[in-house]
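Taking it in order: structure first as structure tokens, then the write-up.
One protein chain omitted, others in place.
And then chain A:
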């Protein structure tokens, strides 16, 4: 099992001394870092779990694969940015194979999907361990140093991470709302039979959407690699948190995704200042369970049950 703080050590490794205004801004930025990562990981889950009704327990491994891609590129002498470009590709390749070999055969058998994807997750973890060896892998950030933000001094890389995450999310929103492929996805989600009736290849749409989600999760893994402990088992923590993002936020909208990420990520960051990371994690997950009881359809989707 992985050591404690696999969820990015973002919040507890605070770079500056907390000091009134300083403290507030730093906490906010730490929360934003975590929220950005959760949003990217959760996006793929929102597609597969929320929209296709596929419970993919191997989703955390897309993150791991992305992080390992960055490590691998760096270890053979490539730059971080090259690695970051490889991360979503690695995620997409794994996702595509997974969809093709397993998930598409199990759309009508939800419990079987859970078991099979968990099996794949174990195979991927162990495969990575056998290939790259035991222990945490070092990944160095592309830029060291900090940026003076007037109120506080903050590591420059984390600001870049937040910016890339925001741009990616914007890109996804545009893709879904403006392109013809986005229109296909929305159609298939609303009514699969009808979509087939009007000539959309739903299998292909599912496959592309799933691969796309895997790629984004891989990108998240690449982004988080310099901050996190890169281990073959790192995925499971992102998996649990990302599922809670989707469940708490409610499925089917980008707004829900953002709400869920803010809930899980924000709470984790704030709690991390007061108590140990594992306890903070436990409290966040418990809070999420209670939130689901009170708002079964998600924070974002009104009060209707």
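Please note the rule applied: a residue touches a chain if its C-beta (ideal position, glycine included) is under 8 Å from a C-beta of that chain, and two chains touch if they have at least 3 such contacts; residues count from 1.
The definition used in the following text is that contacts and distances are computed from a predicted model.
Q: UniProt names the one chain left off this complex as which of "Branched-chain amino acid transport system permease protein", "Molybdopterin-dependent oxidoreductase", "ABC transporter ATP-binding protein" or "Sarcosine oxidase subunit gamma"?
A: Answer from the UniProt record of the missing subunit chain: "Branched-chain amino acid transport system permease protein".
Q: Hey, which of A:97, A:115 or A:183 is the one touching the hidden chain?
A: Selected residue, touching the omitted chain: A:115.
Q: One chain is left out of this view; which of A:21, A:130 or A:149 touches it in the full complex?
A: Only one of A:21, A:130 or A:149 touches the chain omitted from view, namely A:130.
Q: So that we can see where the missing chain sits, which residues of chain A does it touch?
A: Given the touch definition above, chain A has residues 1, 4, 49, 53, 55, 57, 102, 105-106, 109-112, 114-116, 118-123, 125-127, 129-130, 236-237, 239-240, 243-244, 247, 276, 278-279, 281-282, 285-286, 288-290, 292-294, 296, 305 touching the missing chain.
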